[in-house]
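Worksheet: one structure, shown below.
Removed from the display is one protein chain of the complex; every other protein chain stays in position.
Chains: A and B, in written order; residue numbering restarts at 1 for each.
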Amino acid sequence: MKLRELASLIHGEIIGDESIEITGVSGIREAKEGDITFLSARKFLKDLAGSGASCVIVSEPLPDIPVAQVKVPNPQLAFAKLLEHFYVKRHGPAGVSADAYISGTARIAEGVSVYPFCYISAGVSLGKGTVVYPHVFIGEDSAIGEDCILHPNVTVREKVRIGDRVIIHSGTVIGSDGFGYVFDQGVHHKIPQVGGVIVADDVEIGANVSIDRATTGNTMIGSGTKIDNLVQIAHNVKIGKNSLIISQVGIAGSSEIGDYVTLAGQVGVADHTHIESETIFGAQSGAMGHVAKGIYSGSPGMPHREWLKARVVFAKLPELQKKVRALEAKIKELEKEEP
Amino acid sequence: MKLRELASLIHGEIIGDESIEITGVSGIREAKEGDITFLSARKFLKDLAGSGASCVIVSEPLPDIPVAQVKVPNPQLAFAKLLEHFYVKRHGPAGVSADAYISGTARIAEGVSVYPFCYISAGVSLGKGTVVYPHVFIGEDSAIGEDCILHPNVTVREKVRIGDRVIIHSGTVIGSDGFGYVFDQGVHHKIPQVGGVIVADDVEIGANVSIDRATTGNTMIGSGTKIDNLVQIAHNVKIGKNSLIISQVGIAGSSEIGDYVTLAGQVGVADHTHIESETIFGAQSGAMGHVAKGIYSGSPGMPHREWLKARVVFAKLPELQKKVRALEAKIKELEKEEP
Partner (left out) sequence: MKLRELASLIHGEIIGDESIEITGVSGIREAKEGDITFLSARKFLKDLAGSGASCVIVSEPLPDIPVAQVKVPNPQLAFAKLLEHFYVKRHGPAGVSADAYISGTARIAEGVSVYPFCYISAGVSLGKGTVVYPHVFIGEDSAIGEDCILHPNVTVREKVRIGDRVIIHSGTVIGSDGFGYVFDQGVHHKIPQVGGVIVADDVEIGANVSIDRATTGNTMIGSGTKIDNLVQIAHNVKIGKNSLIISQVGIAGSSEIGDYVTLAGQVGVADHTHIESETIFGAQSGAMGHVAKGIYSGSPGMPHREWLKARVVFAKLPELQKKVRALEAKIKELEKEEP
């Protein structure tokens, strides 16, 4: 495809030769001759120097670079559109396989694909255009919306409600029992977990995630929230809209996370924590109590800037200790000299 | 159901109108009119104020509250009993599906349910009343006890022994090979993992847990121990009775954990660690060596109270550093003044 046609797809302004041929779309480090790539931030300029790309999508024209440029307001968004346009193959419709088990009381809308070896329980509903890959289990009375994708080996237990355009990656379990016991006479008695899970529209859930059902009521994931791989979401947790929960985060029971919150990798959230909207927790940090909007690091979490400063001193603690000892010696000396 | 009948189910003493109608059982934050809820600790009193509950189960009567009360020794236990009574639907028996693969040498006791697409290998035994949901794999010669529940997509490898009343949630893998290699001539050679796993009675194992088989001998989980989601238990680990292993804990090879131990979320236990009974490790902490009974936090773990104090000073380290610098300057001044 000529650069001119491609630029029109993303409504971009060409700087350079609009007649060159673009043969692929690729990340800056993987791009080879003929590829178009994008520059999302100045810090990746060094990668561009080593890149074989024939064209780069930018937000501000770069001086002195030997390749063509396409200027758009959001280069990464334009890049995503091009990947979509050139590479993404639509899922389904593959129809409903005779090798799947479908309960007689399940309601399957038109255009649904159910692959072999799926198990669709009684009372389940699958919305229009939804694709259910092999080895997926959907429990009794669960409802999946329209245009969802359930990748292979997903488990959705009973009484779970999933919105539209939700993507669930392989190995993920939604609606497992919450971890609830009451201790009596030396034994942990199970508290039945009889609530459900509600996953709103446009949520994406990574691989091998666990989202527990509520004890009573519902565990809730707000619309547009994206959850990475291997995340733990305990019973009765409520997450708001458009939050990002990065890999291996663990959120303990009954915690509430606002909208546009980012929890970086391996963050731990204690039970009954309340995190206000637009808050960010850095990787491996810990959240507890009521957390006002802000940026936090460390475990337990503290304001990020303070943590940075404290970490600098932490690394020099042996030196600080030596200084204190030297001071003590000097003071002793000075005190001796006093009459 | 009238409150009077309900109170008699849990042997409770009614404070208030025993003739009111109870229509649901619910957690304190989800409760609406007609519901009975419970108060497990004073700190949740504020939740009660905002709750719509018509009745609350308590251990001590509360003065000045507008709703009926039922007094029992352990309100949470009573609550669990009511959830069980009103909401829990028995699993199975659904019989053995013709769409499951069952080896001719497997022994299936009476009242067992095996759902479609299960794979039951040669020499497996399934005890009376056990329910095996779709997509479960059970490897050669493994034995599952009575009244167990294996949720969808569980993998139990060969030579695993599971006791009675064990619940295993979806995505969990029991008996995967331990991570054992010997380094020789630049290459990691696999050490065959030929041991097994023994899971005792009344254990519950969450979703997406990994419990590795022993190199030789057995990895062991003691009776009544409860394991949350996404936990890693390495080869030859031994966990005692009635311990609680919270989500995302990792326990490295050959470690021994006593009885009634609590490992909070994301705790890491180094290999060959020995943790005495009744010990608690706080969230995200680390355990190694021989750990005497106590409460620990931090990584590496230290006594919880000391850690709390050290964390307070950690947050003020930049200030402490400034103070030391000021002291150094003053001393220099004082030394100068000396004759």
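Here, contacts are C-beta pairs under 8 Å (C-beta built on N, C-alpha and C of every residue); 3 or more make two chains touch, one makes a residue touch a chain.
Please read these numbers as outputs of a predicted model, since none were measured by experiment.
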Revision key, fill the gap. From A:L62, A:A109 or A:A283, the answer for touching the chain not displayed is A:A283
Check your understanding: So which of A:I15, A:A109, A:I295 or A:V324 would be touching the chain we can't see?
Key -> A:V324
**Study point:** Absent-chain interface as seen on subunit B, which is shown
**Key:** 101, 117, 119, 135, 137, 139, 153, 155, 157, 171-173, 176-177, 179, 181-182, 184, 186-192, 194-195, 208-210, 212, 214-217, 230, 232, 234, 236, 248, 250, 252, 254, 266, 268, 270, 284, 286, 299-300, 302, 306, 309-310, 312-314, 316-317, 320, 323-324, 327, 330-331, 334, 337
Review point. Tell me, which residues in subunit A touch the chain that this view leaves out?
Key: 25-27, 29-30, 74, 76-77, 79-80, 83-84, 87-88, 99, 115-117, 133-135, 151-153, 167, 169-171, 202, 204, 206-208, 224, 226, 228-230, 242, 244, 246-248, 265-266, 283-284, 311, 314-318, 320-321, 324, 327-328, 331, 334-335, 338
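What we mean here is this: only the chains that are shown with their structure count from here on.
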Review point. Using CA atom averages as chain centres, what separation in Å is found between subunit A and subunit B?
Key: 25
